[in-house]
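Just dropping this structure here.
All protein chains but one are shown at their positions in the complex.
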Amino acid sequence: MNALTLWFHRLGSPPTFYAFADRWRPWLLWSGLLLALIAAVWGLAFTPADFLQGESYRIIYIHVPAAWMGQFVFVLMAVSGFVALVWRIKVAEIMAIAAAPTGAAFTAIALATGSLWGRPTWGTYWEWDARLTSTLILLFLYFGVIGLYRAIEDHRKAARAAALLSIIGLVNIPIIQYSVYWWNTLHQPSSIQVLEARSSIDPSMLWPLLIMALATKLYFGWAALTRAQTLLLEQESGKDWVRAIVTASAAKQGDMA
Amino acid sequence: MSAVPSAVCAAMALAKRDLRVLWRRRADAVNPLLFALIVSALFPLALGPEAKQLARIAGGVAWVTVLLASLLSLDALFRADLEDGGLDALLVSGQPLPLLAFVRLATHWLTTGLPLSVAGPLLAMMLGLPVAAAWVLAASLLLGTPVISLLGGTLAALTAALPRSGIVLSLLVLPLTIPVLVFGAGAVDAAVLGLSPAPGLLWLGVCLALALPLAPLACAAAMRISVT
Partner (left out) sequence: MTGQEFSMSHWPFITAAYGVFVALMLTDFFTARAGRSRLLRELAARQRRAKQRAAP
């Protein structure tokens, strides 16, 4: 077994995962915040205005990364859910649920910023076209997964039910992606082609976008690991390793009080 | 000579049992149709009887009505079996679970989706939908209601153990069936406007082609999860 597989196996153990999360959380949060700040300032003040859209295109620097993350997190949820269903790994069950709230937040941001961008450019806050409708469905799916998990008492059963739902909902992701090619929609096709290296967006405008995309991923890492830690502590609360951590953190609180 | 019946025999047995149970409660089985009738009647009452306006929306109204009516009978699809141990029996029977799931979903469609597919166009014509468009509505319902049964039934299996599953089930089913609604109502709309309904109907076909093989697998997984 090579080092990577071994690392993954070890990560499946709750105390190892908890320690891993502890180590990486601060780095993820601060680097994410820093990059987001850089990207936002760069995008707002240091890029040229668009020829056709004027200034409002600057919303792209939050709209597109948020939309990417909304879909990316859902895929992650479904993959983690699949691992949880097939191999019954507790940490995978927890990661799937821990990722959901942040993914929902990103999807909501994408919808809201898209709407605000649409008003000055398309003249309307909303259109029932394929991409907007399927992104709205994605938000409902997030609520559905979170709601289903919270409705079931037994944590492991709840996680497996939510995992199955997210796998079923996975069919929505290709619809969001390809809807702009399959139908005549108001939303434009992708300006950024990763696989074919043919982007129609000007390079000077591209960098803040990519930096913000990276920033959102780093922040998501922090948020998912934090919620995963909370879930782990809750579900393993009888175990010795949890007791040790709780005592240690209480002592730290006591020192600071 | 094995004592275990073949998969086909087991499937037929389950189908016969489901149909018999539904026949005994056939008054209940009529509920979705009555619901569809009443809901369709609400629209002219609320919007005024102006014929052209009603005719324009009749296809969409029929589709929404069928969708909501299907939800009514989805809720109870697995609950009785979960409570009296019938679901456990299915799981330990040794028969392929996806096949049994398919039978359950198919009998739901036969007793809910198919009648609604017949009633829907009639209700829409009462609202003023032109006859040519009503045929398109019938076709779209015949393609779309199986998808609703397949998808909705899977989610019903997933939520069967929940106390207030009806509401949770609706919140889960409705977003996932929005594409079916859009394609179906879109096809009828195209027919009313004189355009070709083929795109919408073909997309419904795609949904059905995806749901037919995949939903029984997902439903079987959902049944296993609900029983534990």
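Quick notes
First chain written, first letter: the chains are A and B, and each begins at residue 1.
Basically, a contact is a pair of C-beta atoms (placed from the backbone, for glycine too) under 8 Å apart; a residue touches a chain by one contact, two chains touch by 3 or more.
Everything quoted here is computed from the prediction, not taken from an experiment.
Touched by the hidden chain within the whole complex are the displayed chains A. Only one residue in the set A:Ala19, A:Ala108, A:Ile175 or A:Ile201 touches the chain that does not appear here, and it is A:Ala108. One chain of the complex is left out; on subunit A, the residues touching it are 40, 44, 50, 52-56, 58-59, 62-63, 66, 101-102, 105, 108-109, 112-113, 116-117, 119-121, 123, 219, 222-223, 226-227, 229-230, 233-234, 237, 242-243, 246-247, 249-250, 253.
One rule holds in what follows: only the chains that are shown with their structure count from here on.
Across the interface of their complex, subunit A is touched by residues 151, 154-155, 158-159, 161-162, 164, 168, 171-172, 174-176, 178-179, 182, 210, 218, 221-222, 225-226, 228 of subunit B. Of all residues in subunit A, only 85, 133-134, 137, 140-141, 143-144, 147-148, 151-152, 157, 160-161, 164-165, 167-169, 171-172, 175 touch subunit B in the complex they form.
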